[in-house]
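The other protein chains are all here in position, but one chain of the complex has been omitted.
What follows is chain A.
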Amino acid sequence: MGCVAFFPHLSDAEFQSACTTLIRSYASLPNPSPGNWISVETKCLHPQTFLRITKEHSLLLSPSPQRAEQDQSGNVPSLPDEGESLGVYGHEEDPEALSPSSPATPLIHYDIILSPTYRVPTLYVHIADPLHRFPPTMSTLYTHVLDPAYINQTKGSGVLGGITTADHPVEARPVFFVHPCRTAEVMLACAGGKEKDMEAWDYLVMWIGAMGKAVGLDVPKELVVRQGR
């Protein structure tokens, strides 16, 4: 696959190629869960195909006090009861405490979908929790998903263009959604004039770096190093 033809926009084939490279690189890693990644797969609901990266939800393990300082309206959000948030991995006295290997451990799914309108990848995030403790609400977003360092960027005209709850475009159920209206602009800025030499895989890695950090998604360096060989 050559360079991205219409940077910062991707074609279906370029997006597919980048996804395939990511899946192949992930599968070839000796360490099966770099950066808490549990799986990388494509999901197909014709005619739409999307990439799903699943991680153990590390942000749930250590809700930062900073997160409590600010919610979307600038007010102090009420943190769930200790047993609700910290108790994901348990409280010592709690006989029903969960261990990290418990089947009830929440996972976080990052669905990357090529927007048929904007022709840039779009990020949809949701927490899969067998005990339904983290519904797709703004309160969960600010308490358990969003990295506090990025809260200001998610407001108004920030670089991320806003994170909110909306329906998953394929599965039609509420998830967290990073709005793509500024993605093209951000990708141009990140490319720094090197867009002519950029392949779809580089694009995807750069895009995850720019759009994913706020919600806890990074490309583990093992993956980048391995692909770069």
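Convention: a residue touches a chain if its C-beta (ideal position, glycine included) is under 8 Å from a C-beta of that chain, and two chains touch if they have at least 3 such contacts; residues count from 1.
Just so we're on the same page, contacts and distances are computed from a predicted model.
Novice: For the chain that's not shown, choose its UniProt protein name out of "Small ribosomal subunit protein mS33", "ATP-dependent DNA helicase 2 subunit KU70", "Pescadillo homolog" or "Autophagy protein 5".
Specialist: For the chain missing from the view, the UniProt record says "Autophagy protein 5".
Novice: For the full complex, which residue in A:A27, A:L131 or A:C181 touches the chain that was left out?
Specialist: Once the missing chain is taken into account, the touching residue is A:C181.
Novice: Of the residues A:A166, A:L188 or A:V225, which one touches the chain left out of the display?
Specialist: If we include the chain that is not displayed, A:A166 is the one touching it.
Novice: So which bits of chain A touch the chain we can't see?
Specialist: Chain A touches the missing chain through residues 45, 47-48, 116-118, 128, 132, 135-138, 162, 164-167, 169-174, 179, 181.
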